[in-house]
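All protein chains of the complex are present and in place, except for one that has been dropped.
Right, subunit A next:
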Amino acid sequence: MIPGSSSFADFLASYAPELLPGQGRNVQPGSTAGEEIPHGTTIVASTYAGGVLMAGDRRATAGSMIAVRDVEKVFPADEFSLIGFAGSAGIGVELVRLFQVELEHYEKIEGSVLSVDGKANRLSTLLRGNLGLAMQGLAAVPLYAGWDEVLRRGRIFSYDVTGGRYEEQLFHSIGSGSLFARGSLKKLFDEDATSEEAAAAALQALYDAADDDSATGGPDVFRKIYPIIATVSEAGYRRYTDEEVAAIVDRMLEGRMRRPLGPTAPALPSADGEGDAR
């Protein structure tokens, strides 16, 4: 009954520290986690006109084995922000859950909502608690995206395992397939895109990641397992339904039947400057 911090994680640390991520797992010094722990792989985030979007594939791998085909790696952090993770699935999910409670807790205790920077910094603090495990191979890093009510634009933050926080411009990707996804998104990204166009570009990026990275899963049309796409905008959180994603995926696959490498950007700007936006 002592007035305390408005942080749920701080409360947990003083009241039930064993429930914090990264606690209660006694990994021996010097040892590293095995290959059998499921890993989540590729997440992409991209801004669009009036919002920010995050998409994640559904594959979790343990070594060379596909551990889960329909894992979820993209979640609403609160009404106006998204969080996704790549890396050790157990740690990632735990981090996401704690972060969700953390934001909701603050909102209830203080009666106000944290700023986007405040939320992004808080995530960085939570992440720092996991450094010990990360050193032993149990690393998970989040990608955070939120709608900034004050600046009226979507913002994206990436993190490293030490809790370092980096604000990304326009778009970003994390995970083992991120190299390919980022390259792909760089060519397809359009600042003025609608949410549907941004969703299509993100799906193309995930497809390219799955094409070249074995740990990233492509859309599984046979089992009807599609990437997760979610957006936040002024209107709040919205997750694309499987039907909506399937419709874009079908069109994308149709295009890839004709052109397996996917859409191309013009190699040189056209005379009117089109294709020279960035």
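We take it that a residue touches a chain if its C-beta (ideal position, glycine included) is under 8 Å from a C-beta of that chain, and two chains touch if they have at least 3 such contacts; residues count from 1.
What we mean here is this: contacts and distances are computed from a predicted model.
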{"item": "Protein that the absent chain corresponds to, by UniProt name, given \"ABC transporter permease\", \"Nitrogenase\", \"NADH-quinone oxidoreductase subunit B\" or \"Proteasome subunit alpha\"", "value": "\"Proteasome subunit alpha\""}
{"item": "Residue in contact with the excluded chain [from A:39, A:58, A:105 or A:182]", "value": "A:105"}
{"item": "Touch criterion as defined above, residue of A:54, A:93 or A:127 at the omitted chain", "value": "A:93"}
{"item": "Touch residues of subunit A, complete complex, unshown partner", "value": "1, 3-4, 8, 11-12, 15-16, 19, 72, 75-76, 79, 93, 96-98, 100-101, 104-105, 108-109, 111, 235-239"}
